[in-house]
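Note that one protein chain is taken out, while the other chains of the complex remain in position.
Here is chain A:
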Amino acid sequence: MTTSATPPPAQRNGVSKAEPAPPAGRSRRGGGRSPVRRRADTRFVLLCLLPALVLFAVFMIVPTLNVFRMSFYTWSGFSPDMRFVGLDNFRALLDDRQFVRAFQNTVALLVVVTVVTTVMGLFLAALMTRQRLRGRNLYRFVLYVPNVLSVVVIAAIFSAVYDQENGLLNGALRLLSLDGLQQVWLGNQKIVLYSVAVAMVWQSLGYYMVLYMSSMASVPEELYEASALDGASPTRQFFALTLPLIWENLRTTLTFFIMSAVNLSFVLVRAMTGGGPDGSSEVLLSYMYKQAYTNSSYGYGMAIGVVIFAFSFLVSLLVSRATRREPLRY
């Protein structure tokens, strides 16, 4: 739709052929400049930006601020009676045995699941990238499957696995004549947390394996060849080469992992055990949910929410600091 003097037909065929010089008399803004980083017409920018920003503000920023605001009130949610109590909700948390327990459970799950998933994920990724394992594409496919399943499905699968009478696990133990090892996997206060931890590892292992695989794939092959000539074993190569070279990536995933493990534990607990038996698998978010909806103590629930916010942020920060190393380059 060029409005200026028609260029010779031959020139129009060129895909990105432009007019030889900025045509005189045309005063389109940005005409002579590159369109990148244009001081654009504000209307266009606003039109493009506004819908996203409005949605983001209404459904994310405002609710986030509300979590903090509501934590200073006692409020049953539906009544207009909303009383400012300052830090009382937080003080009450300290004496709340159930909250303390949920906190401990969250920390325990976080530690166990993070350590197991990271170590196994790294090991598997190294195995898949370094050893030319036959059928590795199939393994990668299968191991990633839990990550596309919903948490409700995973919870249902694991209750089929853990079921006391007709479960796969106890059934297998019976078949192997190991009846003594049978357990009430989700009903025993001492075991239930580990049963949940296994489900969490089961869900996320493939995801982290694939992440580590992609960062390991970018380590240049020559380094391995050189170290193999020096007689380094694959184990040594892993610790001396692979691990230091993917360290930055590992740190990033660790931060994300902590954030998502807090959430995953909640959704799994919500669908699998409901926090039971007797609060032994309660985690922070499930307790918050309980206070808010079942107990209608919205202010108290939101105080728990603030604690979770602060906690996961703090842990991520600590982990990030503790794992800081001189960046290695290749």
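Going forward, contacts are C-beta pairs under 8 Å (C-beta built on N, C-alpha and C of every residue); 3 or more make two chains touch, one makes a residue touch a chain; residues count from 1.
Here, contacts and distances are computed from a predicted model.
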Self-check item: Per UniProt record, name of the chain withheld from view ["Carbon-monoxide dehydrogenase small subunit", "Nitrite reductase", "CheW-like domain-containing protein" or "Carbohydrate ABC transporter permease"]
Solution: "Carbohydrate ABC transporter permease"
Quiz item: In the full complex, which of A:150, A:189 or A:323 touches the chain missing from this view?
Solution: A:150
Quiz prompt | Touching the absent chain when the full complex is considered, from A:187, A:234 or A:276 | solution = A:234
Practice problem: Check each of A:83, A:174 or A:324 against the chain that is not shown and name the one that touches it. | Solution: A:174
Exercise. Determine which one of A:72, A:103, A:185 or A:266 touches the chain that has been left out.
Key: A:266
Practice problem: With the missing chain put back, which residues of chain A would touch it? List them for me. | Solution: 1-3, 15-16, 18-19, 30, 34-42, 44-45, 47-49, 51-53, 55-56, 58-64, 66-67, 70, 77-78, 124, 127-128, 130-134, 138-146, 148-153, 155-161, 163, 165-168, 171-172, 174-175, 202, 205-207, 210-211, 214-215, 224, 228, 233-234, 252-253, 256-257, 259-261, 263-264, 266-267, 270-271, 285, 288-289, 292-293, 298, 301-302, 305, 308-309, 313
